[in-house]
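For this depiction, one protein chain was excluded, whereas all remaining protein chains were kept in their positions.
Letters A, B and C mark the chains in the order given here, with residues in each chain numbered from 1 onward.
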């Protein structure tokens, strides 16, 4: 089975050239200036288009329980939506609930995904309780390809680990080669502020943001990096939203520390102002960390351009306004946290990043595919266009303009935070390990076509 | 009752001039270029000497219980030693143990001191549990002149407060005008390191230092400041020892935050190397935070010179080698934490600071007297030489050389960390509210001569 | 001759207390809580008022030639105006023109001032050409009490020295104890921008500011400090206006370098917006460096509060709109640079600093009197209220409100940049070496009452 992608402009994190790509079965076999003479079963004409490594979204929450409800996309709808947006791999989060083993959590999430996903998928493991036994399980999971662990510095009593546990987990990854991902907000401060806000009758959605100050994120980011420094291991900050937190990452990297961070499109294209939308509409944007001041978004773009931020993920965690978000009417603290984004990432970042002149086309590929692959043990299998790599390829039309809308997007959620926004640049054809999953505007893959990604440890 | 101090060089935090000082009863009444014509009951000739505001030591632990023993100086011996060294006011720490009220703690410590001290004394209150009731008690204590509260970010299970409690305490001082003093070390990290060290058979005194990294102090310092920033109140870091922690204070002040910090003579004149002394001698220097690298002491001096450090206190907390320090033979974590210093502060800082050209004479006065008075609500009653101020005065001989030794010093402890060190500059005559407490090399005051200092709130 | 100031609140850079001050002849003789019993020839009742050390303005340009005209105040009118404002000492600038000796410049300026000033005065020497001979003269001047030298990094061909000359001058002060004061703007960049602006027909006053970017000041400030660092001497940046330049000073001080800087009231209370005033009115504010963005003034206040800025001077250099400023109609580069300020400094800074809660009352005294005295070799003779000091004293009414206006102020200039502004806090009675110069709203001193100040070298 051979597929030939012809006449495109091939773009990786470093290269950009005219050429053809030949795929044999699941892998890229050949790249050349012209492969016109070569026989192929299928030929895709990419003239006028970019041929990109498939997007990798390392932060999604599909089929995730949350306060009596669950996130609106499961592994089927979520991965189909991802594919429509040009993403061919995700890394989702399995959750260890207190009193459970990591193994149990892993099995639970493996079952959720099994036979359902349209694209390849892996898991980070969320640790909420770190016993000695759990420490041992970490090693086992790393061997099984779950090579990253997410810890929380917020949500005391639910997800939050104390600094001692965080430090022990970090030390453990120093031995087993895993990577710690951190939700960096000072949860204790937030809890006090939330209690005081509610007591003062401040119940509207915007108080979600007003009780989660940027400094609380910056503090936790600094602390997380300091703990990693003392453990002599790398650290990865998830969904960094505040310029003040970015500054901590920048300072750490200026000192030579292996501190990494991702941000998400919502922190680049939405802002605190959205919480001031009329009625209960601010609830659409309730997520943690919250949206920040628009004036500081340029700092995040600087971080992306100068590699103080290495990845753009989505933190896709959709809840419908109806029946879900509205649980928090009259008490912002009960609004399910999260928003949809798995499908819109590539177009938003291309449009607002590359077309707007904030980042180069190479850097776009690096942020959305190559760096996530390298940091999370998927490279060189994923994240590039090179012989031997998985043929996860997006034929991306830089000139196609689409209008983002809950009606036309494929995520199973009844609103879209970017409703009505026009963006230029969109995926046309999407291949997952050599097979088309999106073509001609339709999903042409199959449920269960995706495989579990056994990821490598840090080099 | 009038005392005249003649012919001295009067030095404050800003001034230096030749002049005479007339004391009436407890207060400074008159200062002039020459008061030769004025009648006085007592005349002290200060020719060739400095006339300084009495030293103020805002960090002492007298008669303090610690792991089954108690600090070796009580309020009698400790304040006599202080007076010998040129210190005329101390602020000690009352401790709320868990389950107790602040009021109980205050009463307990008031009783310890009552009728015993040779010089004036006040208390900070250590809070180890912050219930709603305790929050209310904070207000009451502030009204009673206990206007500062010490919190711990280390010693989980004993002294440590979680960040939420710290934040609430900070918010409370925003209302009642009190000041939070912070022991800033990440205790959880330290606990993990201590456990691992002991498990690895690392039991010698030096492991006390090796399990309390500078970064753990820097992290906690940063966090404490961030919490105070979010609470919009000042913060005071006690016994700052690490250059890395100082950097956090400096950065905060560069951003305009009211962050303050003290260091102690031991961090300026002793260093990690002392832990390497033979046998169990390293135990002499076991204190928290520990002594740091000698190469970084110059950073502390920079901080002192440039006002990123505002005070020099002692953290006087003496334990004898015999029966006390030796509790930790075979397990460094059982060595009582602390060292003597209440008597040697002024001479050490004068000798190693002023004479060595690192700080000016004015700055010496500011660091050891004026700033502590201003920060802790004792100014203008204490901390300066001006009409109306308490006549707490030290006639200081800049040319007298003394040899520090446990044998000749007056602290009740069987060793001295500076044993044998020669320093030039020492208190000759010391007045506490107008009455001589030290004169002619002897204690001439009386037990119980000191009064409780009801301190003011922040301006 | 004895004068008693009774019942006032005496304020220095560190103290604040109720008391009386006795002056004998030119000096402060006695300070006490109450000197009611003491006979005095004159008694001034300062009840409800502050008794402050006289203001010291270390940056004035009286009777200064500039492009065919001269600054509008001479040493008589200028020093009278200064006295009205509560300033009792100035340090003006003598200018060495190229081809001349420093000695000639000094004599010229001594003659300008002789017999004219109402208050004491000293000189900095502006060096515009640094031959070997001039280097030798620097030493001589230092011995004569002209212990500071101003150099320019702007105005190529007129005042500007190359970096080699600056470096040699700095090295020289390392030997003779003098201090280098720097006009820190990159003149070459400015010259290019000015030429291009004029060529583009941009002739209005605002282009003065638009051709002198903040970064040009920051760069020169950084360079000046670096040159001083390599010469291992202190440096003093004059009229710092830009937050970006302040950042350079802050960073230097964070590294322990003896870098000092002054700012001026105009940079705290006026801003770029003033250049946009209608017609040619922007010319009123043409000075170098120019006024900056209002949003960044808070950074300067932070610097003042945290001692990254040590002094507030005026750069008083008045030119009338009529016949002087209007020389630059149609060509902003021909507008005489400078504005009046010698009289309004103390009231503006008290009102906008102390009353507005940005700096303390002690800090106000330090910035306007004590620090200038210490940095420029006038302390302890000037800059404090202590026995033995010159009786340069201001009885300052913190509650008197005045309206600033060219009509009522005493500077000989036909406009005032603060016209109509109301400020609260003003000098009532002003003594210069014990003699009243301002009393009852009138000048009661005498022309020529001021003496030349032979200043000391750095300690």
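One rule holds for everything that comes next: contacts are C-beta pairs under 8 Å (C-beta built on N, C-alpha and C of every residue); 3 or more make two chains touch, one makes a residue touch a chain.
Fair warning: this is a prediction, and the values are worked out from it, not measured in the lab.
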*Write out, one label after another, the shown chains that touch the chain missing from the document.*
A, C
*asked:* Can you tell me which of C:189, C:210 or C:327 touches the chain that was removed from the display?
replied: C:189
*Contact with the hidden chain (one of C:110, C:198 or C:226)*: C:226
*Which residue among C:168, C:345, C:363 or C:381 touches the omitted chain?*
C:168
*asked:* What does the interface between chain C and the hidden chain look like in terms of residue numbers?
replied: 156, 162-164, 167-168, 171, 186, 188-189, 191-192, 213, 215-216, 218-219, 222-223, 226-227, 229-230
_Missing-chain contacts mapped onto chain A_ = 10, 12-19, 22, 27-33, 35, 250, 253-256, 302, 305-308, 360, 366, 370, 380, 384, 386-389, 459
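Heads up, the rule we're going with is that only the chains that are shown with their structure count from here on.
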*Can you give the whole-Å distance between the Cα centres of chain A and chain C?*
57
